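Input: a single structure, listed below in structure tokens.
Missing here: one protein chain of the complex. Every other protein chain is in place.
Letters A and B name the chains as they come in the text, with residue numbers starting at 1 for each one.
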Amino acid sequence: MDSIIEFVITLLKPLGVTEPVFQFMLVSAILGLSIYLTLYTGMFSLASAGFMAIGAYFGVAATQFWHLPLGLGLIIGMLAAGLIAIPIGLPVLRLKDIYLAIATIGFGEVVNVVILNFDDVVAAILTAVQGERVRFRLIEGARGIKNIPRLTETQYLVFFLIIVGFFITRLHRSRFGRSMAAIRDDERAAANMGINVTYVKNIVFILSAMLAAAAGVFSAHLTRIITPDAYGFDRAVDILSFAVLGGTSTWVGPIVGGMTLTALPETLRAVNQYRGVFTGMVLLAVILFLPGGLVDPAGLRATIRRVRSRLRRAAESQGAT
Amino acid sequence: MDTFFQQLINALSLGAIYGLFALGYALVFSVLGVLNLAHSAVFMTGAFFGLVLIDKLQLPLIVAFPLAMIGAGLVSVALEFIAFRPLRRRGAPRISQLISSIGASILLVSITQLLFQNLYGGTDAYFPRGLVPDEPILLGGLRIVPIRVIILIAALGMMVILQAVVSRTQIGQHMRAVAFNQRVAALLGINVGRVFVTTFFIAGALGGAAGMLYGLVFLNVSPFIGSDVALVGLTAIVLGGLGSINGAVLGGILVAALQTFSTAIGGSSYRNIVVFGILFLLLLVRPQGLLGQPDSTRT
Partner (left out) sequence: MVRRVFALILVLALLAPAVMAQDEEVLQMGFWEECEDPAGLPETVTIGAIFAQSGAASVYGISQSQAVDLAVAEINELAYLGEGVTLEVIYADSAGDKEQAIAAMTKLVEEDGVVAVLGPTLSSEAFSADPIAQENGVPVMGVSNTAAGITDMGDFVFRDSLPESAVIPGTIAQATEALSLTQVAVLYGNDDDFTISGYDVFVEALEANYVEILAEATFAKGDVDFSAQLTTLLGTNPEALVISALAAEATQIIVQARQAGYTGPIIGGNGLNSPAVLTNSGEASEGVIVGAAWNIASPEALSTAFIEAYSAAYEDAKPDQFAAQAYTGAWLMATAIRCGDSAESLAIRDSLAEIVDFPSPLGMFSFDEDRNPVHTPVVQIATGGAFAVLGAEMTEE
């Protein structure tokens, strides 16, 4: 496994990809899958960034405060996100389209505020209880939690992706997966067919939250310091871009989208100043000209059919003259 | 009581800016049915144009202001042609147009970043002070800063003009017709494409005006002021009701009031929670907002 990974990294070297960049690409792939699940069910949710933060902070608490290994930290982070997703999902998932998007953006902001002020709130409570001013510092708010050891290895990320990919493939073929697609196509019809729409949507939301949290745990142990400003609106838009760029008709799409968008700033180091402009243009170009994203088997088949029929007609008209 | 009125004035002037900004969202949404998430970038562009016109080209405020508005309006029209029209032609779902506007927004902010760096050697710049008088006037127990009152008047004035345009002029009539039903409007001979362009222009001009007012009061301009105000704008139109123009203004003032008073009571750390808390509650209880139609907000 190690040598395969090394080989892949060596292949990507000319594109400016080194091992840390590759690791971040894999984290982006996980985030892409997180938003893929909700988009596949027709939910325009931007909550992945907030759940990534929850995963990161709980995961770091597990490894740094309770001195647990990374595997347990991963499980704790995912569990925390999954549990929090339940009371959030139930009310919010009844909303549609842009309202759901705004509500989930709001959720992300609330997570941000909680992280920033947690210590102060606890300090205020302790001060009220003890009568004298107490200063409390645990998750450090804006200062961030630093000196996190680099526990994430490339193998872990690859294994995780493989397992999740396998799981998603099974999911697509299952009844549950077909319910997801049915809900996306027409929610009312799905309900009429006897699908428990609320149940399906909430489960998907929870799964998506857990994936985002896993990405958060992995990423925290790569960047070695976590600050709340890394998980805000900008991150949510980034994650959405992964799915848009890669396409959402297959689960491979967001992986490709995530890895490409993460590698792009490194590849474009030569045109340093214009990296932001390039990224924006790429995104816009894909939306306008490749509406199915980069990985669009259906679109590709349609294009091939068109090209083939055009060639056939050209050949026929040539033969006729 | 003095403090309350003091805060009220602050909230009103801030709310006027938010309302003016949210109007742009509401206008495009009611006529085209899509949310233009690049509007916040247009807001920032208005401030940027104003800054360059005043700071680099030394134009007086009275000339720079309308020029900045026109510039922002043109940028908004460019957005329509680049990010919305091609998708509409293709019959793409509304979500695609939304995402396209996000992409356009990223592009616009990146380009402005480059311009900022070339002109100012960084991404921070300041409006020169004193363009509008800002020495406080004492009135009873209140200290009123003229610039805030001027902003309130300017914003309200523009809203009144907009209202007049929408209800009295022919183009306003056409806009309302298209907002009501595109197909019928086209059958009646209205040039729907032209209406769209006009809508984007007006929305952009208002957004740009909001940006300039923001810059005049708060002085600091950067390519990132758009994202600060984007969430506020979205909250404002959801609060007020997504398609309602009056709702946008009401929403803007409400959000400003919520922000100001929650900061006064509890400190500014929690004001986002207050604002989004109210937003959540509203979405659950009355998702069409205060002035909106109870149509298809739920599934």
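As a convention for this text, a contact is a pair of C-beta atoms (placed from the backbone, for glycine too) under 8 Å apart; a residue touches a chain by one contact, two chains touch by 3 or more.
Given the structure is predicted, the values throughout are model-derived calculations rather than measurements.
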Visible chains that the absent chain touches, using the contact criterion stated earlier: A, B
Touch with the omitted chain, as defined above, among A:Leu100, A:Leu116 or A:Ile168: A:Leu116
Option touching the unshown chain, where A:Met43, A:Ala56, A:Ile139 or A:Ala230 are the choices: A:Ala230
Touch with the omitted chain, as defined above, among B:Ser76, B:Ser105, B:Ser222 or B:Thr235: B:Ser222
Residue ranges of chain A at the interface with the undisplayed chain: 16, 18-21, 24, 116-117, 120, 141-144, 146-147, 150, 222-225, 227-230, 262, 265-266, 269, 272-273, 275-276
On chain B, residues whose C-beta touches the chain left out of the figure: 3, 6-7, 10, 14, 113, 117, 121-124, 126, 129-130, 134-136, 143, 145, 214, 217-220, 222, 224-225, 228, 260-261, 263-264, 267-269, 272
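Keep in mind that, in the parts below, only the chains that are shown with their structure count from here on.
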Footprint of chain A on chain B - complex, ascending: 35, 82-83, 86-87, 90, 92, 94-96, 98-100, 102-104, 106-111, 113-114, 117, 227, 230-231, 234-235, 238, 242, 269-270, 272-273, 276-277, 279-280, 283-284, 287, 296-299
In the complex, chain A residues that touch chain B: 44, 91-92, 94-99, 102-103, 105-107, 109-110, 112-114, 116-117, 120, 187-188, 197, 233-234, 237, 240-241, 244, 273-274, 276-277, 279-281, 283-284, 287-288, 291
